[in-house]
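Pasting a structure below so you can have a look.
Here the complex is missing one protein chain, while the rest keep their positions.
Naming follows writing order (A and B), and every chain is counted from residue 1.
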Amino acid sequence: MSDTFNPARRWHDMGGDLAGPIPTDQHDFSLWEKRVDALMIIGAAKGFFTVDGLRRVLEDMGEDAFENMTYYERWIASINQNLIEGGAYTTAELAEKMAEVAKRGATYGDAASAS
Amino acid sequence: MQRVRVKSLMPPGHVRTPHYLRGKIGTVERQLGSFPNPENLAYGQPAPAKPLLRVRFTMADLWGDATENPNDTLDAEIYEHWLEPAPDAT
Partner (left out) sequence: MPHDHHNHLSPSGHPYRADNDTDLSYWQTMEIAVRELLIEKGITTAQDVANQIETMDSRTPANGAQVVAHAWSDPVFHAELMRDASAATREMGFDIGPLRLIAVENTPQVHNMIVCTLCSCYPRNLLGLPPDWYKSRAYRSRTVREPRTVLSEFGVTLPDATTVRVHDSTADMRYIVIPNRPEGTDNMSQSDLAKLVTRDSMIGTGLAKRP
């Protein structure tokens, strides 16, 4: 909640806002989240993007994404966009691969089993 | 200590200068060296290195009467191209 609405101020730039109590829940990271984290490090190390490119896409995703997606859901969305922009693969290749993965099984464990 | 003011600019793109510091006056706590400009890196562009400084503000300067304790301070890293001389530098 900003003191005064400023259309030029971007949603992620939240320092100084009023907000509720600091949340105390904590979760252990799951395998798929750790893999997302690893893909960020590897994609950056291979020169496809920088952490600033990752942040730029996260910021451009907007506030709804911050409220409705988990941290690593937002990250994989941003990593993917940066990899496409960086020429690692095409949107068409991603579409084919995602369709193939989705057919493998109903759970993450089943769908990830080929890798 | 060198007194500086954070520029009151509000560009729509990726920058690392927080809104709450814009237009605020602080002192240079230390020089950190030069780093590739994140405003270029974010878009995959060549990024010339820009000087980065650690600037210290008092909470009173940031939040006025609303501050919890006027002597508390805030340090942030600000790129030199976001800083201008403080108007009443002494």
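Everything that follows uses one rule, which is that a contact is a pair of C-beta atoms (placed from the backbone, for glycine too) under 8 Å apart; a residue touches a chain by one contact, two chains touch by 3 or more.
Values in this document were obtained by computation on a predicted structure and should not be read as measured data.
Trainee: Which chains here would be touched by the one that got left out?
Mentor: Counting the whole assembly, the omitted chain is in touch with A, B.
Trainee: Taking the entire complex into account, which one of B:Val4, B:Ile25, B:Leu52 or B:Leu83 touches the absent chain?
Mentor: Answering carefully, the residue with contact to the hidden chain is B:Leu52.
Trainee: State which residues belonging to subunit A touch the missing partner chain.
Mentor: Residues 12-32, 34-39, 41-43, 46, 48, 55, 58, 66, 69-73, 76-77, 79-80, 83, 88-89, 93-94, 97-98, 100-102, 105-115 of subunit A touch the chain that is not shown.
Trainee: Across the whole complex, list the residues on subunit B that are touched by the chain not included here.
Mentor: Residues 16-18, 20, 32, 35, 38, 52, 54, 62-63, 66, 68-69, 71-79 of subunit B touch the chain that is not shown.
Note that only the chains that are shown with their structure count from here on.
Trainee: Quick one: in the complex, what on subunit A touches subunit B?
Mentor: Touching subunit B: residues 6, 8-10, 13, 15-16, 49-50, 52-53, 55-56, 59, 85-86 of subunit A.
Trainee: Which stretch or stretches of subunit B touch subunit A in the complex?
Mentor: 10, 12-14, 18-21, 38, 41-44, 62-63
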